[in-house]
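The other protein chains are all here in position, but one chain of the complex has been omitted.
Coming up: chain A.
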Amino acid sequence: MIVTAMRTLLSHYRRHPGQLLMLLLGLWVASALWSGVQAINASARDSYARAESLFTQNLDSLTRRDGAPLSRETYIELRRSGLEVSPLLEGEVESAEGVRLNILGIDPLTLPDDSGFASAGSGEALVAFMTPPYQTRLAPDTLKALGLARQDAANARPQLENGRRLPPLVLTPNLPPDTLLMDIAAASRLLETQGTFTRLVARPGEISDVPEALLLTPAATLVSPGQLTESFHLNLTALALLALVVGLFIVQAALGLALEQRLGMLRTLRALGVPGRTLVGLLALELLLLGGAGALLGIVSGVWLAQALLPDVAATLGSLYGAGVAAELSLPWHYWLGGLGVTLGGLFIAGTGVLWRAGRLSVLGLGQAQAWRAGFHRQLRTMSIAGALGGLMALGLWLWLTRLPAGEGLLAGFGLVTMLLLASALCLPPLLALMLAGLARLAKKRPLAQWALADLQLQLPRLALAMMALLIALSANLGVSSMVGGFRLTFLDWLDQRLAAELYLQPAPEYFEEINDWLLARPEVAETLPTSSAEATLLEALPANGSARTLTLAVSVFGITPGERLRAHWPLLNTLVGRDAAWAAITAGQALINEQLAIAQGIAPGDRLKLSSPTGPQTLQVVGVYPDYGNPRGEVALATSQLTKRFAAPPSSLGIVLHAGANTISVQNALVEHFGRREAATGVETLTDQQEVKRIATDIFERTFSITRALNALTLGVAALALLATLLAQSRERRRQLAPLWALGVTRSRLAGLQLSQLCGAALVTALLAVPLGIALTACLVSVINVAAFGWRLPLHLFPGEILLTVGVAVGVAALAALLPVLSLWRTPPRELLSQFEAT
């Protein structure tokens, strides 16, 4: 009995392959996008875990202030003075395959024992690592970059692009991707560094007196790649979740339709002796089979999608956060189970309602579509109540989030966005039904319009889910594109703020004054903007009204030159007594703070800060707050002259502002001509054109958001497919509805036009409702999610052109989705319409 009943149930899809396709498509798309993003996240996390096993070992690090390599003499001097420092040599080589690989040279004997770098082993392994021909330790996924297969790896000595050969290879799985670890002597030979080092590392707190020429970076100020990139991955996950939800809307629409069309079959089967519970069980089994197939298809495509996107994502993460991510997928077992679980779980949520309704319908009323429609009216009421409750919950979450400190509540923020989207989607069908009923009353004197509106009301139960999916996709599209557009404008402003001068230079400290004086004497140069930087601890915050708060917060101190150009470009979000007064106060020795510090510590203009410095604690008044996009840390800005004096920090870079019309290249050439021929390193080789830096930064920005845009466009595409699939699935029945009108004398072209305008009208209303929702979503993204993720708020920018385009896309998508069924109606011969008419 069970096999026959199952075969009979499934025979529906043989006659309606479009519905099966729609179901599988929904499951496939939902699962593919979700699994793809999760595959990227899982691979990236694996890479971070491996990188963190090396780099986040709480080692303090010493480098030269001028960025030059450290000499062997400096190292020996520090060791002789009793400091237990260990040298590191870092560099890059290019493999014969053209892939850039990081070389990490270590001295295992001087490394702190518990350091992740100390992976050279002990005993014979250590001897083999440290003595010729040395060893190259690398992770298996780095082999591809060297053009080697795993079985050929052991002791191979691959050649590099420059003709040199690597020491024999030894596989070490826990090393980060594209990293070659070797003894410092082997690395030095390979990189031709003549015995210099890039940095010295030591246990935290080991180094107390730092020589003047060196810069100490305490381990506490380092941020792991996992922490830095957390928000990036969370954003990807949120978009994938959105696609999953939209995909599941298709699934639910398809399931509802498939069940509605099988009501007669279910009644017949029950009348022929198949128990109701068996039928519900078989429907659940059908769901499981379809879910399994969809999930499998989705996971396979997701892995393919991830493989295609991963190199771009890896490049983005590398350029944005310096986080190395393997370009090949590395998927743990729980990824596969997770993908299957999420798809089946989603299917379960989408299908439970349908199964529940099927189980509750009485056998005698089972074949009546009327019972189903009466159910929809009840559903509309439930949707309104659930939507209102969701709206209230979103409001509650928003109120709670406004009270949380910055940097907290990211998940709750995403919860708010989800709740907002779901509440709006739930309210859409009741709202559309209400509008249609009202319009139908208004159109009483125009029978065809009245029919069209009444007919759309009848179609609503089937169209509702597709319209809900469209609303979610449109508002998400609008929200994300406004956020990205706003971010772009803000980012460009920030670049202007930080790169106010035409040229930038990092002169060697001993030549700084000479180069600065020479530049100021040039007729093309309007002014120079020296900068400097230091690390300090914020010891106390003294509010203008209130008692002092003791803190121990590591902050960056940044020196700026408030020249004419910089003042014009540097935005201030908040000042004590206006911009001009703030800049005058900065020149006089007061400070600005970045938004991150202001929000995180509740510091406002007028408050005073006590900072640690080599010359003793410094107390500064905060005279303004500036935006500082992309910086995860708190920062205090002072005039460079003040920073040099009070924090003993030498100037680090020089911005060169030229007069209007001055030739950048002639200044560059003159500078190189004058200083470049000296034997000692003057730093003129670091001369950079601001335009070039902006171009690179903008490229990185665009690449970061290209993935967001792609996922967003895919979501909209999925919603369009949902609409198309819904319309195709019911096109045969639509003809049955339209046949009586044709019989009454309405031409086929008029009928086709009516159908097109019905759907485009519904899509237009949905798109118009998506506009305020999209704006609300943008506001949530910039003022809630961004603050929770990064600690700073983005200004809200709206783009009317973009909004119009989205509305146009919605109507276009609906028109496109309606076109196929409309064309099919257009082409239906009158004879067939006649038979449809007889069947009604």
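Keep in mind that, in the parts below, a residue touches a chain if its C-beta (ideal position, glycine included) is under 8 Å from a C-beta of that chain, and two chains touch if they have at least 3 such contacts; residues count from 1.
By our rule, contacts and distances are computed from a predicted model.
Considering only "Cytochrome c oxidase subunit 3", "3-isopropylmalate dehydratase large subunit", "Aldehyde dehydrogenase family protein" or "ATP-binding cassette domain-containing protein", the record for the omitted chain gives "ATP-binding cassette domain-containing protein", by its UniProt protein name. The chain that is not drawn here is touched, among residues A:L104, A:L138, A:L241 or A:V274, by A:V274.
In the full complex, chain A touches the hidden chain at residues 1, 4-5, 8, 11-16, 264-265, 267-278, 363-364, 367, 839.
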